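For this depiction, one protein chain was excluded, whereas all remaining protein chains were kept in their positions.
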Amino acid sequence: MKKNLTAWLCLLPAIIFLGVFMVYPLVDVLIYSFEEGYNFASQTSFGTGTYNYSYVLHDPYFIQALKNTFIIVIITVPLSTGIALLISLLLSNIKALRDFFQTVYFLPYVTNTLAVGLVFMILFKKTAYSDGLVSLLIQFFGGPSVDFIDGPYWAKMFVMCFYTIWIVMPFKILILTSALASVNPMYYKAALVDATPKWRIFFKITLPMISPMVFYLVITGFIGAFKAYSDEVALFGTDLNAAGMNTIVGYVYDMLYGNSGGYPSYASAAALILFAIVFTITTINLMVSKKTVYYQ
Amino acid sequence: MKIVLEHLTKKFPGISKKDKSEVIAVNDFNFEIPDGKLIGLLGPSGCGKSTALNLICGLEKPTNGRIIFGDLDVTGLPPENRGVGLVFQNYALYPHLTVYDNIKFPLENLRGKDKLTKEQMDAKIQEVAKLVQIENLLERRPSEMSGGQQQRVAIARALVKRPQVLLLDEPLSNLDARLRLQTREELKRIQQETGITTVFVTHDQEEAMSISDTIVVMKDGVLQQMGEPQSIYDEPINLFVASFLGTPQINVFDGYIKDGGVYIGEAKVLDAKGQPDGDVSVAIRPEGFVLDSNGPLECEFVTREVMGRDTSFVAKHDKFRGEKLRAIIPSEEIYDGKDGKVRFSLKPSKVHIFDGKTDERIKL
Partner (left out) sequence: MNELENKKIEEKARTSEKVRKAVMYSLLTVWAILVLFPFYWMILSSIKSYGSYNSEYIPKFFTLSPTLENYVTAFTAVPLARYFFNTLIFTVVTTALMMIVVILSAFAFARLDFKGKDIVFSLFLSLMMIPNELVIITNYVTITNLNMRNTFMGLILPSVTSVFYIYLLKENFEQIPENLYKAAKVDGTSDFRYLWKVMIPISKPTLVTITILKVIECWNSYVWPRLITDDQNYFLVSNGIQEIRENGFGRENVPAMMAAVVVISVPLVVLFLVFRHKIMEGVARGGTKG
């Protein structure tokens, strides 16, 4: 009996915090999303139904956010995983300076994304004083002058994806280098003695052996990219709708708070739609990985 | 194909931070492996035998010296151009591939005029699978097989591209005792059927003795002795080789030579006509003892272990190097053990005398 009590006492803080800040909100968000015409001030609603969902799905801002999010996901996840794989392979093949490179590559992980985002903005932005370093570089090679921050959509999307990749790279490189290091070197020796070409060693031995980690990165990469938000704020400011660069998560927050805020019902509906998308994509990912990934 | 090693030396830079001095893993190796023979590289762990193997297959580049396959100098050649097959201690089977695909792997690497069709590959795989008797396992994954089966697959994979030289690194050390006996006979059979020059590395002297045509004994990177198993056992060149070969271990006593006789303590055990006086080690094989109530060597009797055909006598002697000595005596010999003493005379062919300072053998 006394033992039971100690255990529950130990768990008490966690249970309280999780109950108040996770379990209750989870139920609550569902309720919110079905309450029509909820008024934040009086905390009353007209009734229940699926109007909130239909409103969100017909909101052009949400459609834009959905589109932006999907573009970010589709571009950054494969690209960042691929580049990270290449860099990790190179890293595991060198001895000199390896520690140096690894340290440098990890730096973005420990920096404040909003702070460094500001630096990216400066590098890409066109101002009255300067066209921005990147634009000047493009002009130097004979290209047109582009404002990546307030300019055309594709230019903004380019910076967005570039910055996102820059931010997620350290984690992926780190995970992949340690995955590569865990492959027993004797397999490489065996392959070497058998005159296996380098590309074949990679596709037939290395890749299958680290495939669980690659898929882990793809899955977490998808989830992370679908939740993109603060990187966007860092580059384009808090009014993402005006910049046309909003994301689903940004839409949720905008509905909740700020100038356009005060609609927790719409925010909840949008959050649940996001959750449904992420859940579906993750399930598909897992099904694909079962078929293709080799697990020991 | 015969293999010649000339002044082969491999030095590694020191790893420890304090001591940067080089480690010499292989020190000035010179020997010739005749075509079609099975050679055992034998030595305690850390003696450089695996390095020697890696040098032969090209995974390591020698610091000095040359490696010659047939008439060709292959010293600087990368492993893939040497035509060697290598079997690893842990087999190194690709865990995500079936046995069939594992064996096929080296064949698929062949390019240009050596490129094989699917049918040719299949024929080769079936042939080698039959040789090592794994025809019915081809669809399995390595994790679904026993250690012995994995070992066979590893050998099949090494053999399938018909290497000129087959190298095996501690091939049996991961198997249990029974499988080890079985597999080592298999190895011998496969080697004889294919006639491929084979080098294998082991720390197990019994294993080396039982299947090698020739044994190379190593210690601290230095070649100690090379020869047929029996001749090394009978004529060890130094104390290390004598102690390393044979189970139970050879019994070593502190002794000395005086006036043309070999003495252990007060007892004169052998004649040593014409030998200068001095301290020596007297090493007696367990089977070199003969129960003899008038024998010169008197020991304190400890116990007797009956092993069926033979009896093992455990005894003490204050000149013995170590705790207890062990003598193997045919079981029919009678011992009463009344006074707690046991007396032996010695078979001269089973006793080796080594110089007290250099540990080199003194031939009587």
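A few remarks follow.
First chain written, first letter: the chains are A and B, and each begins at residue 1.
The definition used in the following text is that a contact is a pair of C-beta atoms (placed from the backbone, for glycine too) under 8 Å apart; a residue touches a chain by one contact, two chains touch by 3 or more.
This is a predicted model, so every value here is computed, not measured.
Of the chains on view, those touched by the hidden chain across the whole complex are A, B. Considering A:Phe106, A:Phe158, A:Tyr188 or A:Tyr294, the position touching the chain not shown turns out to be A:Phe106 (whole complex). Of A:Ser230, A:Ser260 or A:Ser289, it is A:Ser230 that touches the chain left out of the display. Within the entire complex, the positions of chain A that touch the omitted partner chain are 3-4, 6-8, 10-11, 13-15, 17-18, 20-26, 28-29, 32, 40, 83, 86-87, 90-91, 93-94, 97, 101-116, 118-123, 127-131, 133, 136, 166, 169, 171, 174-175, 178, 213, 216, 220, 223, 227, 229-230, 233-234, 237-238, 249, 252-253, 256-257, 264, 267-268, 271-272, 274-275, 278. By the touch criterion stated above, the residues of chain B touching the omitted chain are 72-74, 76-78, 81.
Assume only the chains that are shown with their structure count from here on.
Chain A and chain B, compared by their mean Cα positions, are separated by 58 Å. Those residues of chain B whose C-beta lies close enough to touch chain A in the complex are 57-59, 78-81, 84-86, 88, 90, 92, 94-97, 105-106, 108-111, 143, 157, 161. Interface residues of chain A facing chain B in the complex, by the touch rule stated above, are 184, 186-187, 189-197, 200, 204-205, 208-209, 294, 296.
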